[in-house]
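Note that one protein chain of the assembly has been removed; the remaining protein chains are unaltered in position.
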Amino acid sequence: MNATVYTRKDFQTDQEVRWCPGCGDYAILAAVQSVFPELGIPKEKFVVVSGIGCSSRFPYYMNTYGFHSIHGRAPAVATGIKLANPELEVWVATGDGDGLSIGGNHTIHMLRRNVGLKVLLFNNRIYGLTKGQYSPTSEVGKKAKSTPYGSVDRPFHPLSVALGAEAGFVARGVDVMQPHLKGVLRRAAAHRGSAFLEILQNCNIFNDGAWEAIVEKEVRDDRLIALEHGQPLVFGKNRDKGIRLNGLALEVVSLGNGVTEADLLVHDEKNPNPAYAFLLSRMETEPGFPTPIGVLRAVDDAPRYEDLVANQIAQVQAKKGAGDLAGLLHEGDVWEVK
Amino acid sequence: MNATVYTRKDFQTDQEVRWCPGCGDYAILAAVQSVFPELGIPKEKFVVVSGIGCSSRFPYYMNTYGFHSIHGRAPAVATGIKLANPELEVWVATGDGDGLSIGGNHTIHMLRRNVGLKVLLFNNRIYGLTKGQYSPTSEVGKKAKSTPYGSVDRPFHPLSVALGAEAGFVARGVDVMQPHLKGVLRRAAAHRGSAFLEILQNCNIFNDGAWEAIVEKEVRDDRLIALEHGQPLVFGKNRDKGIRLNGLALEVVSLGNGVTEADLLVHDEKNPNPAYAFLLSRMETEPGFPTPIGVLRAVDDAPRYEDLVANQIAQVQAKKGAGDLAGLLHEGDVWEVK
Amino acid sequence: MATTIEAPYRRKETLESAVIRFAGDSGDGMQITGSQFTNTSALFGNDLATFPDFPAEIRAPAGTLPGVSGFQVHFGASDVHTPGDAVDALIAMNPAALKVNLGDLKPNGLLIVNTDNFKEQDLKKAKLEKSPLEDHSLDAYRLFPVELTRLTRAALKDLGLDAKSMDRCKNFFALGMCYWLYNRSMEPTYRWLDDKFKGKPVLAEANKLAMKAGYAYCEATEQFQTSYEIPPAKLSPGTYRNISGNTALAIGFIAAAQRSGLRLFQGSYPITPASDVLHELSAYKQFGVTTFQAEDEIAAVCAAIGAAYAGQLAITTTSGPGMALKMEAIGLAVMTELPLVICDIQRGGPSTGLPTKTEQADLFQALFGRNSEAPLPVLAASTPGDCFWIAFEAARLAVKHMVPVIVLTDGYLANGAEPWRVPTVDELPKIDVSFRTDPADFLPYERDPKTLARPWAIPGTPGLEHRIGGIEKQERTGNVNYEPANHERMVKTRAEKVARIADEIPDVVPAGDPDGDVLLVGWGSTYGSITAALRALRARGRRVGHVHLRHLNPLPKNLGEVLRRYRRVVVPEMNLGQLLMVLRAKYLVDAIGLNKVQGKPFRQDEIEQKVEEVLG
Partner (left out) sequence: MATTIEAPYRRKETLESAVIRFAGDSGDGMQITGSQFTNTSALFGNDLATFPDFPAEIRAPAGTLPGVSGFQVHFGASDVHTPGDAVDALIAMNPAALKVNLGDLKPNGLLIVNTDNFKEQDLKKAKLEKSPLEDHSLDAYRLFPVELTRLTRAALKDLGLDAKSMDRCKNFFALGMCYWLYNRSMEPTYRWLDDKFKGKPVLAEANKLAMKAGYAYCEATEQFQTSYEIPPAKLSPGTYRNISGNTALAIGFIAAAQRSGLRLFQGSYPITPASDVLHELSAYKQFGVTTFQAEDEIAAVCAAIGAAYAGQLAITTTSGPGMALKMEAIGLAVMTELPLVICDIQRGGPSTGLPTKTEQADLFQALFGRNSEAPLPVLAASTPGDCFWIAFEAARLAVKHMVPVIVLTDGYLANGAEPWRVPTVDELPKIDVSFRTDPADFLPYERDPKTLARPWAIPGTPGLEHRIGGIEKQERTGNVNYEPANHERMVKTRAEKVARIADEIPDVVPAGDPDGDVLLVGWGSTYGSITAALRALRARGRRVGHVHLRHLNPLPKNLGEVLRRYRRVVVPEMNLGQLLMVLRAKYLVDAIGLNKVQGKPFRQDEIEQKVEEVLG
């Protein structure tokens, strides 16, 4: 079956796609459906698991195995699937509410354990499905259904959360930047351990322009910085700005006037210390800095949880032999009654 | 009441302390009971909230208001208390299981919101109360009740988790280092926003020597580094080693042979960028590095959640006047039936 | 208050009541149209009941069957208890809406259709082979095909709006038509539009123009031969407003907070159909309400428990799946004997189920869904307006008895609306609360001899420092205690504390016949349908009574005696027989269930039929 050649169509289902017209989720679906056929993996090996939310409808539209579970629990369900069958390619589709609010704990524990799952976190900074409450990624002051006077909670930065939870692969894509998104999807697919991919997504109904300020075509080049391993951190419409290290801090510099690319920080997604990626993940919190997209961290040297679990069983079996039921039943002191 | 002068005794209860003889929890209790009287806060203003675990018995031994809630939920209960009455001094006592396993999500959301709570996380790297299962902070390979062949889960580093969740105050103390522990307790008490304090604690029954390798008297000076704001990172029995910055990485250097304290990293707990504290929080993961104790980060410029919530209410009341019940009942279109 | 309009008409027929349903795509504004018609009819003085029925949470593609949104209103000149079994007039904005709703239209019923939306592709989206407008399938109805889109555009052409904006007004064209048909004033809707589009007067103008155009269209064309008049109902005197269940619930809690002098705290996590209670309360900060949108339902209820401990009137609101998550913490509230109100706005289940549909299948969960013996009072609201009173009563019981109280409503009550007599502030009893302050002889689990309530001693009070928690406690002292006899006494005391609330519950008085052949026992949102069925049955000479339970635990003291006055007991429920089981167990009566689990309320005739069947 390895040689099966798929097209995008093979991954489409007959279910009507029930997102609002214009929703960023369509673009994400399209990107995933176009990347999956490239992976050379038999279709039946894919399982897409989700929680609840607009984003969590994702499995219904993927013609693979799919499990639309309950709110926030997709990482746990997926962990069970992966432990039961490490051969499966298990992808989790979740939202900023599903994966970081009610499901935050499962997300961080899955990353800590390094379960070999790919997590797509659709971040629209809002609860779409329940019609517009603020989420843990909403900016302070958000006026939403449950915060008519503006929210007062400080938001999470999803990539910082993931890095704090030991994540080995941390990346970011944008719904409206298809080629780039496909690129990071491919990278996530290639990562063996837990892969955490935040996708900036627009909810044109309840949070229209969620990311407008940084992803709009006109501003994008100045407000985003696309990370490339081994390349200096350059950005700007004219690629005339860069990020330089100053002690432990980053600073934005203009190229020219003696500042050259050689002065800039060179991106190292393989830096073993997550503090480097963490530093990158904080850029978005500082005024004047671009928001990084692409792969912040891709360190794949830790064994996968499901493999460790399977190996341990295999080792015990190798040592003790496959379990013998009669022996088990008679374990310990037994005696005969005639 | 502000002038009340308390002694340690005032904070002791008549309940028999039910920890195993030799448990590190005794030392933590003693430290807290000796620091509370110093704070000049009326006793009735303290509330100690906990989940379930050996550590969570803490409130019973503190002669203040106390709430021994359910497993993992102390941060949520405490948030409710703080929102209802921001004047109260609310301390949370929790364990590595309670606060990071079942309660991980509440912990990170509490930090994100910057609720003005002090969290004491008793980290004994084991589930004590349930008699010895491994916890999310147990080292890989831990043989415990539920892992007779050794655990395979990668552990959390609690301070990294907290920093990934936007914590403004992150510190570490050690049960057997009383004066130092009292110092960090005082610092936590002084912090207005969320204060997260990990306390390395021995469980002499189920995980004896949990921290032996770094906190034993003989090795302590070489294996721990006590952070002091504004001071270079020096450690070692003879204070002959230090931490130097090399690009983005830290390195351990010996003082002498041209290397002086001036070459070392100077600790800055007020560094606005949490990436600095995050970098420090990773030292424990690298062989040859000392584990930092003391205050890694103390940035208190973010407003407290409970104050923001209270202010918003006050502002609306100032603008609209205190709510009028009759008006509320008659809101919208009403009509009269005679 | 009600204004009428003098409209020229061909024939004006007076009716006791009428049922209209507005149906269209989710994007067509049917909920607003229905609400406006409802509001206007309420102001006119009709009694009424509504049934909004919208698609599951996800927006379906425009024009498709799953995307259909409907709003039904039943308005009348005398008591109206249900949104109506069948529809007198159906407004269908597209083929999908027509297909989904036609089955409920009465034979010869009025059918207004927007013909502009019956193009090839519209039909395809609705999975129709050919247009029902052309195949005689609608012959049984009084069909009025109207080019709603075109006519709306024509009416708005001078406003300089783009096509999309103009098309958004076509629901007001339809509304205008209905106002003509039922002789309603457009004034209240004008006012509403002015208020709603304060910042964008051109949109207010556009919608007004569209509505007027619809009105004028009926007046001008010969299509409509008859218009209808439904005189005002004879409601008991007072001030009225139209109110939905979720709004009533929200303001009921504010009222309880005001009358008890407590601050209101809501810990909640969004979930359909409960979210609106959070939305409502978050807008009432002038009442000092704290609303906390937590990270999940567990944190929401735990924060509420914390707030209750600290002395606030604490509530948490959710629906079935969220309720399941709260159960462990509710057990903690039972053990710590703190006042707390937990509202479950029930929806279709199990699991995620049918999130936007109604059901009343969480009674078992409310009564029994906790580990071990953890009894607590359970109340249920009967009508949208009753949600106010149930909220108030729940809050009163919680703080008086120091006990968590569960309130059950459901999606139908939450979103449905009815005219509600507004109480005066003085009609609302004061709720006495006194925090313990005296340190002399203070024991955290000392009990009030009558209610068995323990004192409410809040942090910050000098001299009352004490510890509470979820481990079994010693009587009186509240210290941790594992003694067998103490445990049994505490288990029984907690049960007795709840049981004693029965002393405060009024005896039930059956509606209809005080004894006879069949007693209908209901709870929750079936009130309207049972009441309507009762009236019809008795009009036919059946000897039938009706008891509607607002207190489900403990049950009213005289209930057993009342049950035995009838030959048969029938329990209609939107579940598989939950109250039924409780009644059978408690009173050993061979009660029969009438069970409907379709995500929608009973029709009156379903209840009538069941009673007839039982009467044999």
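Every chain is named by a letter (A, B and C) in the order it is written, and numbering of its residues begins at 1.
The criterion applied here is as follows: contacts are C-beta pairs under 8 Å (C-beta built on N, C-alpha and C of every residue); 3 or more make two chains touch, one makes a residue touch a chain.
Everything numeric here is computed off the predicted structure, so don't read it as measured data.
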| item | value |
| --- | --- |
| For the chain not depicted, the shown chains it touches | A, B, C |
| Omitted-chain contact residue, chosen from A:Leu29, A:Cys54 or A:Ala78 | A:Ala78 |
| Sole contact to the chain not displayed, among C:Ile20, C:Val146, C:Leu325 or C:Ile406 | C:Leu325 |
| Residue, one of C:Gly469, C:Gly524 or C:Pro572, that touches the chain absent here | C:Gly469 |
| Touch list for chain C against the chain that is not drawn | 55-56, 66, 319-321, 323-325, 327-328, 331-332, 334-336, 346, 348-357, 359, 361-362, 364-365, 367-374, 469-472, 480, 482, 484-485, 487-488, 491-492, 494-495, 575-576, 581-582, 584-586, 588, 590, 596-600 |
| Hidden partner chain, residues of chain B it touches | 16-21, 52, 54, 57, 70-72, 101-102, 104, 127, 129-131, 133-134, 136, 145-149, 205 |
| Where the missing chain touches chain A, by residue | 1, 13, 15, 42-47, 49, 52, 59-60, 63-70, 73, 75-85, 87-88, 105-106, 109, 309, 312-313, 316-317, 320-323, 325-326, 328-338 |
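Note that only the chains that are shown with their structure count from here on.
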| item | value |
| --- | --- |
| Centroid spacing, where centroids are CA-atom means, of chain A and chain C in whole angstrom | 39 |
| Distance between chain centroids, defined by C-alpha means - chain A, chain B (Å) | 29 |
| Touching two or more other chains - residue numbers and ranges from chain B | 105, 109, 309, 312, 316 |
| Contacts with two or more other chains, residues of chain C listed in rising order | 285, 295-296 |
